[in-house]
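A protein chain is absent from this complex, but the other protein chains hold their places.
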Amino acid sequence: MPSTAFMADVILAPWLVIVPLVGALLAGLWPATARWWGLLTALATLVLALLLALQVHGQGPVVLALGGWSPPLGIALVADGLASLMVLMTAGVGLAISLYALGYLGGTARGRWFWMLWLWLWAAMNALYLSGDVFNLYVTLELVVLASVALVALAGGAAPLAAAMRYLLVSLLGSMAYLMGVVLLYGAYGTLDLQGLGAQVTLSAAPMMAAVLMTVGLLVKSALFPLHVWLPPAHGSAPAPVSAALSALVVKVSFYLILRLWLMVFPELTLPGLDLLMGGLAAAAVLWGGVMALRVSRLKQVVAYSTVAQVGYLFLLFPLLWAAPGGWQAVVFFAVAHGVAKAAVFLAAGTLQQAAGHDRLAELGAVMRGRLKTSFALGIAGASLVGLPLTGGFIAKWLLVQSALEAHLWGWAVVVLGGGLLAGAYVFRLLGPAFEPGPGDRGRPLPAIMEWVPLSLALLTIALGFAGTPALALLARTLVGGGG
Amino acid sequence: MATDPVNLQIYLACGALLFVMGVHALVVRRHLLLKILAINIMGSGIFMVLLGVAAGGEGGVDPVPHALVITGIVVALSATAVALVLMLRVKAATGLARLPRSGPED
Amino acid sequence: MDMGAHVLLLILLSSLLPGVAIFFLREEQFVLRTALNLGGALLKFLLIIGLLVGVYRDGKTYSLSVNLLPGIDLVLAADALSLLFATLSAVLWLVTTIYAIGYLEDSPNRSRFFGFFSLCVSATVGIAFSGNLITLLIFYEILTLATWPLVVHRGTPESFRAGRIYLAYTLIGGAVLLGAVVWLTLLAGSEPFVVGGYLQDLAADHGTALMVIFAMLMAGFGVKAALLPLHSWLPRAMVAPAPVSALLHAVAVVKAGAFGIVRVLNDVYGVELAADLGVALPLLLLAVLTIIYGSVRAVFADDLKQRLAFSTVSQVSYIILGAALAGPIGAVGGLVHLVHQGIMKITLFFCAGNFAETLGIHRVDEMRGVGRRMPWTMTAFTLAALGMIGIPPLAGFISKWYLGLGALEADMAWVTGVLVVSSLLNALYFLPPILRGWFSRREGPWPDERHGGRWLETHWMLLLPTVTVAAMALGMGLLASLAISPLYWVTFIVEFEYGYDHIWSAIFEWETP
Amino acid sequence: MTPDTWLLLIPLTPVLLLAALALPVVGRHLWRLTPLAVLPALAGALWLPEGAWAFYPWLLLGTELALDPVGRGFLLLTALLWGAAAVYAQGYLGAGPARVRFHAFFLLAMAGNLGLVVAADVAFFYTSFALMSLAAMGLVVHEQQFESWRAGWVYLGMALVGEVALFTGLILLVHDAGGHGMSRVWEQPPGTAAMILLLGGLGVKAGMVPLHLWLPLAHPAAPIPASAVLSGAMIKAGLLGWMRLLPPGSVPEALGTVLVVLGLVGAGYGVLAGVFQYRVKTVLAYSSISQMGLMTAGLGVAMMHPALAPALIPALVLYALHHGVAKAALFLGVGIARRVGRMAALAWLLLPGLALAGMPLTSGAVAKTLLKAPMYDAPVDLSLVTLGLSTAAAGTFLLMLRCWVLATGGLREPRPVPVSLWLPCLVLVLGTVVLPWALAPEDAFKALAVEPALALLWPMGLGVLIGGIALLLARFPGWTLPRLIPEGDLWVPLERGGRGVLGWVSRTPWFWRMPGGGFTLALIHGLPRLWAAWLDRVARGERLLLRWEILGMLFIGLVLAMLAAVYLGAVMAPS
């Protein structure tokens, strides 16, 4: 990596918070130009995220003590492989969502609010990924929740409002549980720094309780079965770019946090019983989400339940975490692949919904035939969700199965493979209407960008199919703690 | 300034109990306002434990938990504000300050 | 990576790019679509010919690899076996494209059809050129994806049902396959295909694992190859348009499965190891069961395409049988049947398509007297069907001949009995349509007569491919010893790639009496 | 033109002509050229040098063609008969589009028949054999009547069984020999399995009892020219196959015994079944069975005593030639007989009939004498065989008598006999007289000697006697010939039984679908219902999960469960 040599001293991490935040402030102060600020911010953030990833790849994890106050007194920003990969994924998907929103929302009043809230959300997510302090993580988590809830409610109408309300309450429940855990940890060890905690945590009542409360609180937020019911209405009824952002990115945030905690803070507590419990829930989620996705009748709800199922995969994390050397990396790669693919699917769904004026799956055939690019995006990204080859999803599935088999955890391998079948069933159910007889119909006129963006994202999933090696190399530069 | 350990433990335990009461209320109460209050009660419980922790050390009161409590209060306040307004919007849209019980198909 | 590597990529792209371009054409852009279709098909054909020349005359090796994961590459490579399959695909694609253009004239959604059609062939060629198991798996799965739209192309409830069943089978198969490949990669790494296999060193420590993996691999590939308990999707997929059935049965899907099995048996495990592990015999038994079962079911199928489908179930297992015999002559028989079955089955499906498209004939008993109305098609049908039975001098005879010899060579004379029973059953279901077609009198009008061509019995684009492949089915048998025949080629593969040094002389050098 | 090219031209010419039939416009008239397709074969049989051999490495599996003395005889027979039948077919078949079809199959079968005679490698032999067998199906069912279909199915079924048996036998031979050239194959004595398979496989074609069932059904059903080649030329392919693939000397003597027994049984049974028939073509068919039995027995003797083979084999070839020509003449004559008066009919049929029965001065006499002669010289006593042969000759006379009676009886439908009918018939009739003299070896003239002539005549006398009595008896009212043995003898009960089984099978489709089908059906019909129920259940569950109480319980429950898991894990973990 010759490019990293001259970047070695450059401090990048804070800028990934500053830039979107400035964008958000500008968009708020000058609403009429919100979308251009948004676009500019998206581009700048993507560039920064790329540079950060290169930097981390080249020189390893970067830990930055804010204000010169090193932990435990101050707060540290941690830009390691995991964080930079998540930031990069967010930036990539974020740019796509931004471009899409240009077409979807245009310069409407609702659009202005979207831009502002979306940039806030982005800033919050970046802040969360880069934070190395459990309390700071709580604050960023709340930022994410508030921005997300407001975005969900943006759709207006009774159902989205109720969905937003439920989302908010459930999220707050989760946040509170997390915060309780933070307090317990501080009470036990007198520090909030992730690395510091990781060095100290042992098996005893308070940290155990802390770990459990934090994890369950975050599980609620990441919608793991059976705590997922808030997700489908929220993701299913939001405007398309919002759905994409929520399903592709926001769900990953709490997952990331759980991973981060168990990687750096609680490795001592990863015990077989926990593996079994979480793995069981994960398997149930895969099954339940898949079945519900087969059952519901609206396009976006199918996609939302698909997220419920795919979240299940993410929580195969626990059985795989330390069982196999690359176990958690496989899960992270899965998260990235799912993020990109799910964003593509939601955006494509949004285009179809806008074109047809509804998203009843059974009646979408004509528009799907008329809007080929979008249908293709749906198909390719769907293939990634199923884990069909040459997509990121395939590599992710491969890695998951490989880790499971490497650790002789046959059962989880079967879950991964079987879940792929359910995914296949609902993805092809989505595509089915396109093959009904009858002429195509382009539906309402839409900006071209609403077709190109999903397609580009879908093609990105294919590119991810070849990104396994660099991504794993990046992930190898992640800080882990304790007995790992 | 060190506090009596027993008193401290009462603080801690009460904080924990408050937290759980909040959880229970959040679940059992159906009116949204009560749910929002329940979350605030959970928050209060947490802050109480935090303050108890701050006072527990030998070397004087730990200032960091105090700072955290202030921050936490502001965050909770923000969330509560949003929740309340959202509740009003839900009530305006559905006529009820309760969440509908409906499945995905309805 | 040299020029040659690019040729491989170009071969893949020669159908992929036109395919993608075709999707976005409007229905009425007939000329452009046809040009793309045929141009791609021709280009692919020529490129593969070029590759052949390079490999055989100049002794070049071609390979191309792209890194997927640490230690795992996507490898495209051209060896003799892959060229055999690729050539088959390229030739049949060209022919089927012409046929499909004629068949789908005036039907809706042609752009979509040809788009997926091209993707399907790209995947098949990818399978052919796969240089390791992972690459094979990747293209195998892509094939699933590309074929499903073709199966449901008509959009009727039956086709959706067939599509669902197809997916259920192939996706499950794919999942099992993925599991097996991952496992194998864990044990042995991602090795390139090598004749004789690369697992010998593992046999001592991981014997059981290897057996389980083998079973999983067979199940995974067996789904597409329609091995016995996994065959049900195939007859149901017959709702697809005739060119699709033709391609599905003759080249793409079914062959992909069989090809995979051959690869695994020869180039991953190696026949010796497979025999040592005791996995070759169960495979053989399964193939035998499938052969008999498929034939029996075909006898009782009234719908022509159903009958052909069950016939495919049976015939593809010949290939597997040949591989599972684990001897050079059996390998010759199996491999050569890979080509022969493809040619003959595609002929049969073309004929079935011609009957359906021209006269509305779908059932065997509707074929009465069709020989007089459509003599060319009926001749083609007769040739291919007799070939399937194994009647000389048609291509099927050659396969059966070497399969039989292979069975004897492997000291499994009873397999010859299976071939005999299968031949009789084949006759039992193929001769009635032939005889009805030629010798029964037609009373009343045809079910649905459409093309009343003045000079030809049907559209020339339907007839020409049909007659061409029928002639190939004849020629491959009659001229089996020519240097361009599949038999010659397969012998070459077995002799020089599998390293059996006496096969060539056993097959192609005669003592003068 | 070298023998190389010429040999290939023999089977190729009919195929080329067939291809020409497919030409547009002119093609539909080219059927008139069918007779010409035998010319290369005929010329080859007459003028190709002894030991002509050619090798075509590009054809099939590498094809060898050759002409040896045996082949020459058979080639002559085949060419002659096919040529005659082709000419006959020109006039016999009415106009109509089916005519081209008939000629197409005719040409194919001809090519096969000619090819198998000159084949010098196993693969090409089998190819030709199969081509002939299958194409002949087209000739059998040509009339498209119920009868022809029935006969066709029986023929086809048995031919196919024979085909696969032959195939398997050949594979076994080739496997043992390591090559598929005939000479290569001869180097190894065939294995038992191969022998049995070849015996059966070729026996079907040769009408060997009990594999003869198709013959009495197919002959009457087929058009006359087809019957002629079927009975005259094609069934000889079985005999030729035996000679080629089970050469005397390399097979165990037991096989010879089997052949002798089966042959004599066939010879007798053919007569027995034949005389009770009411259709002239059926009678002729049974006669063929009987005659083929004689030849089979002859070959059997050669196998039992390889020392006799050099004498017996040419005799057998001559016998085949004789029988072929005479039988074909009879068939063609039967076609003419209907159109002419009773006496004219008898005139057409008399000479070939007598020749078959072994009338001195005819081909029959020469052939029979030549066949028996070596047996008398045999080191062991073969009188049982020769007696059998003689008795069969008596039977043959009876059969011929039955044939004459039937051919001259019944309704007449006088019609002109075109030249295309009478000319080939006449050629063959004359052939029965001329050919043996032209072809038989010098010592054939021994046939003129008194003692052999007597040996020939007494069976005939016996035949005349029995026949005369029968004819006399038939004059009494009510004394008609009982229909003791139906046409197709054993096939009739077999068919009845088969229908029963088939009927049962067709009434029970589940039986056939059971192994995978039943399972699949259950899968297809049962699973969706289960699946739908499961979906409903899940959807209900989803609504339940929406309740806050449930959510809360799950939340707390999860916390408790995780605590328990961590705690238990910690307790149980080895520290």
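Letters are used for the chains, namely A, B, C and D, taken in the order the chains are written, and counting of residues starts over at 1 for each.
The criterion applied here is as follows: a residue touches a chain if its C-beta (ideal position, glycine included) is under 8 Å from a C-beta of that chain, and two chains touch if they have at least 3 such contacts.
In this section, contacts and distances are computed from a predicted model.
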{"item": "Name per UniProt, for the chain absent here [options: \"Domain related to MnhB subunit of Na+/H+ antiporter\", \"Cytochrome c oxidase subunit III\", \"NADH dehydrogenase subunit M\" or \"Branched-chain amino acid ABC transporter substrate-binding protein\"]", "value": "\"Domain related to MnhB subunit of Na+/H+ antiporter\""}
{"item": "Contact set of the excluded chain (shown chains only)", "value": "A, B, D"}
{"item": "Candidate in contact with the missing chain, chosen from A:Phe135, A:Trp288, A:Tyr305 or A:Trp398", "value": "A:Phe135"}
{"item": "Given A:Ala44, A:Ala65, A:Ala158 or A:Leu276, the one touching the chain that is not displayed", "value": "A:Ala65"}
{"item": "Chain not shown, touching residues in chain A", "value": "11, 14, 18, 21-22, 25, 28-29, 64-69, 72-75, 77, 113, 116-117, 120, 123-124, 127, 133, 135-136, 139-140, 142-143, 146-147, 149-150, 153-154, 156, 180, 184, 186-191, 204-206, 208-210"}
{"item": "Residue numbers in chain D that touch the chain omitted from display", "value": "544, 547, 549-550, 552-553, 556-557, 559-560, 563"}
{"item": "Where the missing chain touches chain B, by residue", "value": "5, 9, 12-13, 15-17, 19-21, 23-24, 27-28, 49, 52-54, 56-68, 70-71, 73-75, 77-79, 81-82, 84-86, 88-89, 92"}
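Heads up, the rule we're going with is that only the chains that are shown with their structure count from here on.
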{"item": "Intercentroid distance (Cα basis), chain D paired with chain C, Å", "value": "35"}
{"item": "Length of the line joining the C-alpha centres of chain A and chain C, rounded to whole Å", "value": "42"}
{"item": "Chain centre separation in whole Å, for chain D relative to chain A (CA means)", "value": "76"}
{"item": "Multi-chain contact residues (two or more partners), chain A", "value": "173, 292, 295"}
{"item": "Per-residue overlap in chain B, given as positions that touch at least 2 other chains", "value": "23, 26, 99, 104-105"}
{"item": "Residue numbers on chain B that touch chain A, as the complex places them", "value": "19, 22-23, 26, 32, 35-36, 39, 42-43, 45-46, 49-50, 52-53, 56-57, 62, 64-65, 68, 71-72, 75, 78-79, 82-83, 86-87, 89-90, 93-94, 99-100, 104-105"}
{"item": "Chain A - residues contacting chain C, complex", "value": "369, 372-373, 376, 379, 383, 386-390, 394-395, 397-399, 401-402, 405-406, 413-414, 417-418, 420-421, 424-425, 428, 431-432, 435-439, 465-466, 468-469, 472-473"}
{"item": "Chain B to chain D touching residues, read off their complex", "value": "23-24, 26-28, 30, 99, 101-105"}
